[in-house]
Structures are given as structure tokens and as C-alpha cells.
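Got a structure for you, questions after.
Of the protein chains in this complex, one is absent; all others appear in place.
Chains here go by letter, A, B and C, matching the order in which they are written, and residues are numbered from 1 within each.
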Amino acid sequence: MIQAGIVGATGYTGVELLRLLSGHPEVEVIAVSSDSEAGQPVADVHPHLRAGVDLAYIPHQQLYETECEVVFFAAPNGTAMQQVPALLEQGRRVIDLAADFRLRDPQVWESHYQMPHACPELLEEAVYGLPELNRAQVSQARLVANPGCYPTAVILGLLPLLESAAVDLDHLVADAKSGISGAGRQASTPLLMSEAMENFRAYGVHRHRHGPEIAQALGQAAGGTVQLTFTPHVAPMIRGILATLYAWTELSGEAIQELYEQRYDAEPFVDVMPPESLPQTKNVRGSNVCRIALHPGEGKPLIVLSAIDNLIKGAAGQAIQNMNLMFGLSEQAGLPQIALPA
Amino acid sequence: MIQAGIVGATGYTGVELLRLLSGHPEVEVIAVSSDSEAGQPVADVHPHLRAGVDLAYIPHQQLYETECEVVFFAAPNGTAMQQVPALLEQGRRVIDLAADFRLRDPQVWESHYQMPHACPELLEEAVYGLPELNRAQVSQARLVANPGCYPTAVILGLLPLLESAAVDLDHLVADAKSGISGAGRQASTPLLMSEAMENFRAYGVHRHRHGPEIAQALGQAAGGTVQLTFTPHVAPMIRGILATLYAWTELSGEAIQELYEQRYDAEPFVDVMPPESLPQTKNVRGSNVCRIALHPGEGKPLIVLSAIDNLIKGAAGQAIQNMNLMFGLSEQAGLPQIALPA
Amino acid sequence: MIQAGIVGATGYTGVELLRLLSGHPEVEVIAVSSDSEAGQPVADVHPHLRAGVDLAYIPHQQLYETECEVVFFAAPNGTAMQQVPALLEQGRRVIDLAADFRLRDPQVWESHYQMPHACPELLEEAVYGLPELNRAQVSQARLVANPGCYPTAVILGLLPLLESAAVDLDHLVADAKSGISGAGRQASTPLLMSEAMENFRAYGVHRHRHGPEIAQALGQAAGGTVQLTFTPHVAPMIRGILATLYAWTELSGEAIQELYEQRYDAEPFVDVMPPESLPQTKNVRGSNVCRIALHPGEGKPLIVLSAIDNLIKGAAGQAIQNMNLMFGLSEQAGLPQIALPA
Partner (left out) sequence: MIQAGIVGATGYTGVELLRLLSGHPEVEVIAVSSDSEAGQPVADVHPHLRAGVDLAYIPHQQLYETECEVVFFAAPNGTAMQQVPALLEQGRRVIDLAADFRLRDPQVWESHYQMPHACPELLEEAVYGLPELNRAQVSQARLVANPGCYPTAVILGLLPLLESAAVDLDHLVADAKSGISGAGRQASTPLLMSEAMENFRAYGVHRHRHGPEIAQALGQAAGGTVQLTFTPHVAPMIRGILATLYAWTELSGEAIQELYEQRYDAEPFVDVMPPESLPQTKNVRGSNVCRIALHPGEGKPLIVLSAIDNLIKGAAGQAIQNMNLMFGLSEQAGLPQIALPA
């Protein structure tokens, strides 16, 4: 069994990682850390894990001293970069679910995350952990930057098109809608149920940090600079992202459908649905699957609909998918294909 | 007191009209009809109206024989057009909340609504009842076609820009999100709470009937043909529409803000919010107000956010606003400005 | 116009009071206070009040120095009692929406609220502001203790029965379900939408502070000590309380129905529904009405269902009802009868 540790396992992403790993046939989570909950049994803080998880939280520092072969960071931005150089030196693998290693350019990173980067020399080595884009590199990686939730839905929805070079790179629009769990488990007024239920709103218009992350990956795919307008919204639900993507292209509907089906043919976690399909977030809920449907426009833009569970394919599930690749396991080990609709 | 009748007052739109009119200082609803509920007291079917509404449903035909000065149709498409010629002949005014009189061109209408039009000769006379666009004509109208909910949010969000002629007419995108009450009160599986809650989905992609209605009004404003891509979505909430509108323009942020503020300066029910604002559907819930915020893009498209209550400014409230104009009343009579957040 | 001030107008109760009073024909709100938001325009903090409320928050202390004839306290427990003696001395009326003056016995109060009472000598004078129980006293009051939301629903549901003396006082059960707005607008993890939506839970079992408040009022009605078991729950919705009340009685179903109808015959805000009715929270949402239905048991206990909007009849609306009585206005002034279902 691979011994794993999770730094910051009190938020939604970390707890979901713990839930999924507790059913993984080849991994044992031996330590979970939280500075605020240190000493508390996990199952007291998260009773849905009673009878399944027997660990108690330990302080972060103590976790770094365990024998974990792989350390997952489900902690705030800026946490992992403080520890990663030492952990790598000790021969461990690291998967960061936060943003510390997602951008290649340290200056871009620092301007978006508003802090100095603690180990910019590792940005080059870190692999952006979207297996559908970088599978080979992930398999060899010591350090994986797990993608953001929005970027996962948007990049998978546009990747084949951008690789095909048959798209107008100046008018791409990604209008994305997320459940509120994407905002984390912090006590904050706008996240209260009385504020957020029966309500719909946009936020971070023209400014969300996932913008440069998406642009970087799509630029890699397109082999050039991509002008993408990304608008995130909060829908009154807990889980799920639906990204509605607009792209002007000369390709025919048949050509687009074929392009996507071929590109994702061997992918275990990308489902290109039949023409005219309408993916719904409930149909990916609880699974590691991204479902995509293509709606060509006949004079109007192609509309791509891309749906994921933001906490699974958009976070914890993708991290396990990356771990499976890093350790030479079956890529699908421990990862659900079937959704549990709400 | 003006005597009013409501045809089809069992669905969400008709009941909301009844609720609002029961507090209107100058109108008395003297008859409400429903073929399926005929004979039932309204308050038995809709107990929130107990102690406020004393009417019982009568059959449609019986309503047409009452002394109503104004008849509201809150019935399915194809209902009003059967009766309107006779009602107009009797000297009554008609406001149709369905789609029968929204499109000018009978052929376009018939191809989208899949039935022959019963009185195409009235399409020319019917006024499209968006007061912000056609106030003078509404004031003189015998027959008003009350706009659809999506069109209200989208047209108000783009109107000043299209009138200014400073926008790329080939790349307009309207990504709209609605509460499920927009789908009506019919018993249908996809509208069940077990299906629709904790779920987000697009529908009618490239095919929704509100597309041509929006294009017609925007074309009128722009003085030419407009290529707009309109995508409706259902959010897991009951009321509210947020439209996220993308428009490529050369205008500066300041110019755009000023353009909108001037255009809507005298409008009682359009609120151009300060720069950087983020309208939320809960902040218009229960009111007849459309709130708009402008997010210029600096090299990226202008993003306009437009929020309404789909049942009020998007239906019943706007119908009353039109009635107020038609009868020379204060435009704001009986219409709430303050929202009741969920 | 009566000049009113609201202390603590940032929470759900205070904002609702402001919303309702802004439509009241005889009252002008001249000051609203918040120590944390002092200086901010109300409409910036609560955009649903844009175009309806032109005030800015001032510090509490500054409000006490205005010319308000009536001061509403919508602030945390322990706030009003510090100011009330001085305000009364200045000849003002006070309505406290918190708990400071709800219990008669200072020792009971102090043991439940865990602080010394600042003016126990006023507990005797303060009137418990349930108009259906204490209308005459409210009309003469300088100081009104506005009832809690749960107590309003439970007491109105049991009052006629307890006054009739035909009930087993040892086996009363009140199982109450509330929307989450009852917990207030504080940033706290259990109130997050990600925690509370699609979830149902009990809390405060055998310990909720509303227990003694209910017992005191019911004891007054019964003329003796009442053993009531009260269990509050949070339902995944924003507004509304449904109390399911169990009472063993020898009275027949007809007798009970008649008892309630007679008791509440003249009450403008209590609706005794016909036999077999099932009140729903959505049918009182946004109104000041309590709807009650009676289900006699034939060998089993009587079940009373009692529904209110916790923020209106359970808080802000009832406060206005009390104010109307205190100032000799129509009891219904400014108070909605018709609900706005979600």
C-alpha cells in the first residue's frame, strides 16, 4: 500500500480526497493535518466519515515528519511552496491542489496571488496535472500542480478545438457556473445559505485568478496566445460546474463531433456525448467524469457544454488520477465512473 | 376603478398578476378564468391568496362576456389570438403575456410556434410592450404584446449599446440563467424538484423561441440585422434571471457607463448600478426593477450583467406597467421598487 | 408621520423591518444604526433597498440622540436593556425584537441568557407583544418585548386549547421546523450553504432558549404550569416556520375547530383554515399571517399545524403590528396579508 498524507484535510477538497482515498485499493492515508483542528478525530469534525476513517488531525509540521510517500496539499495558496523543496529532497512526491505551482511564470504568479513565490525555481519542473493534456509528464513527475476546477472544465471543453487550429482565437468566451463549494469552507457572509440560496450571481468579472491558468494551458494547446474571456458565476447548489463555451470556427458540425470523439477516444474520464446532448451537473455529481456536448451553430458560434463535479474531476478526483499515474497504478483505481445524482 | 380580467390565472404568471393587481390602487380584478379549475375559489387553489382574493375561477368563455375594460391573457401560446379581434371590436384593451403578438412577421411566428396565426393582420398593430423601448406606442395601444422574460433582461442590457452603433454586431453573446418558474406550472418530469434541484443545465441551445424575439427588438434598436447567440440555462432556484452579455466595442469604460446612465436616466424601473457592481437575482426578487452593471474589458469584450425577476419585470409586473401607460395612470402604480430577497 | 429609528439594521430582522416600514403610510424611518457599518449607505450593504431607502448607517449612540418617537431594537440580546431606561425617561416607546424583556423572572432570564440583566425592574412593566394574547396591554405599553419566532408559531397554535383547559398538560409536544434565516446573518460554518442545503437537522434539543418563553405564555393562558417539550429543527430553506403540535385532549374534532374559529374570529393575522387543511410555509411567506390547521386524532392526539414567516409574523411584522397598536393606528397598517410564495 502506498502511504499518503493530506495537508489541510478540513476543507471540502481535503475531506473529499480523504473520502475517496479511503476506498482506494492501493493507498493508505496514514496522516491528515490541520493546525486548527489538531487533536480532533476526523470523524468528530466530519461525521459522514464515522466508521470509515479512524484518524485524528495532527499539526502540519508533524505530518511532514511521517513516512508518507506522497503528500497532498489541500491547504490555502502559499502553503505548499514552503514545504515542497524539503519534501522533494526527501524523495517524496507532492500533489498540490492549490495554486502554488500552476503558473509557469513567477511574475505572473506573484501579480495574481499577491505574494512572493517561495521556490520559483520549481515552477519549471512542476507538471500541470491535467492528464488529458500532460499524461506522460505526470507519470514522471515528482511535483504535480493539480488544476483549478474552472480550468479543468474549460480546458477539456476547448482542447481539441484549439489543437486543431481551426478557431478564431480572438473571440473565445467561457461562461462558467459553479456550485458554492468551490468557494471553500470558510465562514463568510456571502456564502451563508440565507444569502446564496435562491440567488444567482457573477463574480470576479474580468479578474478571476483562473483566467491566466486557462490561458496558459490553452496557449500551450494552440501554440500561441489565446484571448479568452472567462466569467465565473455562483449557482445556488453545492457541487458541479457547467461551462458554456463559445467559439467561432469554420469547421462543420460533423467535423467537430469527430474531432472531439477522436481526441478523447481513449480517455477514461472524458465523455463526448452524442450530438444534441445536454450534459447536466447532476449527471457527473460524485464521479470523476467530464461530460462534453457540442452544439455547432450554422453561422453562429460553436457552443460547447462541459460539466464536471468541481470537487472530484475539478479537485480531489483529478489529484488521485494524477497520483495513480505517478505511481504506475491503473489510472482509474479508486475513482468512480457512475454519478450519484443529488 | 378600472375593471380587469385575467384569462388563465392558474399558472405562475397569472397568479402573480392577480397578487400584484390586488394591491393596485386603481384596478379591480373582476374575473379570473381557468377551464380546468372553473368553479374553484382562487384561494383554495392558491392558499397564499386567502384573505386577499375573493374570486372563483370561471370558464374562459364566461370571462369574455364580463364588463372588463382590459383583458390580460396569461394563457398558453395560441389562446389570445383566437379572442383578440372580437375583444378589440368591443372596445377593450388587451395585454397578452404569451407570445401570440410578439413577432411582426407572421411567417417567422408560424415557423417558431408551429401553428397558423389566427389574426396575422393584427401583428402590425400590436405594440411590443417594452416601455423603455416603445413607451409612446404603448400609451396609445389597444393591443400590447408583453415581452418574454429572457428578452426583457437581454434587450434592456444591450439597448443603449445597440442604439449607439458602436458595437460589433457579429459577435454578440447572451448567456442567460433563469429560475425554473419560467418553465411554468405544468406537471413534467424535468421540472420535479428531485430532478432540478442541486443541478444546472443548458437547454434550447441555438433554438429557443426567445431568440428571434430578441433579434427583432435589437435589430430595431440597431437599425439593422443583429447576430446574437442566445443560450438559456435553468438554475436551481425558483425566480430570477441573470443575463451575462458579451459585446465587443471600441467605447471606453467611462463612455459606456455614461451612455447607459443617460439612456436610462428617467426610467423608473431600470437601475444602472455604479461601476464594478455585481447585480444578484435576489436583489430584484419581488420587484419590477431591472438592475444592470457594466464591466468594460480593456481589450476584451464589454460584459453587461442584467438581472430581473422573471415573473415580475419579466412578465406580470411589466404587464401592469403597460396597463398603467395604456390607461394614463402613473407608470409606477401598484408596482414594487423594493425587492424581497429570498 | 411617526418618526422611527432602528438599532441594528444590518441583520435579517432589522433589514426586513426597514423594508416593511418604508412602505408604511404613517411612519418615517429617520435613523438606522450599525456600529460595524456606520457611514455606509444602507443600499450599498443591501442593494435590494436601492431606490427605496436613502439612509446611511450611523453609530448606535448617535441614533439614541435623534428625535425618534419609537426605537426598534433589532440588535443582539443584551443591547436594548442598556438603553431602555434612558429612552423611556425621554418619553420614547421601545420595541425590542431581541430577548431582553421577554421573560418575567430575572433569575430565569439570567440563567438562560448567561448575563446579568441591566434593568430587571422593567421586566414587570414590559408587555409581551403577542397582540392575540395581550392586545390591550400592548396598546398602553411604553416597552414591548416582541416575541421570538418559534414562540409565535407555537403559542398561537396552542392558545385556544390551553385557555379551554381541556388538554393534558403533561404531554404537550412542539416539533418546530425553521428556515435558516432564524439563525441570523453571522458568518458561521454551520450556516454556510455548502453545509446546510440538502440537509435537515435538529438542534438545541431540550435546551433552546425559546422553551421557557413558550412555557411562560402558555402557563399564563392555562392558568398553571405547562410541561411542553419543544424541539427546533433547521430545514434547508431561508424563511418560514412550521410547528407541528401534539396535544392529548378529550374534545371532539368539531369542538376544537369551533373553539379555534371563535377564539381567532376577529384576529386580522390569524387564519384558522378549514378542516383537513395543510398549511405550507410558502403560503405565509412575505406576509404577517399565521395559518393554523387542526387535525383531531380519534384516540390519538390532536395535531395542530401552525405556519408563519419567521421574519415577519415571527419578528419584523409583529413588531410593526405592536407599534400600530401602541400609536393607535390601524393594526393592519403597512402589513401584508397576501404571501409571495418563493
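In the analysis below, a residue touches a chain if its C-beta (ideal position, glycine included) is under 8 Å from a C-beta of that chain, and two chains touch if they have at least 3 such contacts.
Quick caveat, the model's predicted, so the values are computed rather than measured.
Colleague: Of C:Leu49, C:Leu161, C:Ile238 or C:Cys290, which one is in contact with the hidden chain?
Modeller: C:Ile238
Colleague: Tell me which residue among A:Pro76, A:Pro106 or A:Pro341 touches the hidden chain in the full complex.
Modeller: In the full complex, the listed residue that touches the missing chain is A:Pro341.
Colleague: One chain isn't shown here. Among B:Ala31, B:Ala74 or B:Ala196, which residue touches it?
Modeller: Residue touching the chain left out of view: B:Ala196.
Colleague: Which candidate, A:Leu192, A:Ala235, A:Val289 or A:Met323, sits in contact with the chain we can't see?
Modeller: Within the whole complex, the residue contacting the unshown chain is A:Val289.
Colleague: Going by the touch rule given at the top, which residues of chain A touch the chain that is not shown?
Modeller: For chain A, the residues touching the absent chain are 19, 22-23, 47-53, 197-198, 238-239, 271, 273, 277, 279-280, 282-287, 289, 291, 337-342.
Colleague: Applying the definition given at the start, please give the residues of chain B touching the unseen chain.
Modeller: Residue positions of chain B that touch the missing chain: 12, 180-181, 183, 185, 187-189, 191-198, 236-238, 342.
Colleague: Against the chain that's been left off, what residues of chain C make contact? List them.
Modeller: Considering the whole complex, chain C reaches the absent chain at 171, 173, 175, 177, 179, 195, 197-203, 205-206, 227, 229, 231, 233, 235-240, 242, 244, 246, 248, 278-282, 285, 295, 297-301, 303, 305, 341-342.
We adopt the following convention: only the chains that are shown with their structure count from here on.
Colleague: For chain A superposed on chain B via Cα atoms, how large is the rotation, as a multiple of 5°?
Modeller: The rotation relating chain A to chain B comes to 180 degrees.
Colleague: What is the distance in Å between the mean C-alpha positions of chain A and chain C?
Modeller: 46
Colleague: Express in whole angstrom the distance between the two chain centres, defined as the mean CA positions of chain A and chain B.
Modeller: Taking the average C-alpha coordinate of chain A and of chain B, the gap between them is 39 Å.
Colleague: Which chain A residues reach two or more other chains?
Modeller: 179, 195, 197-198, 236-238, 342
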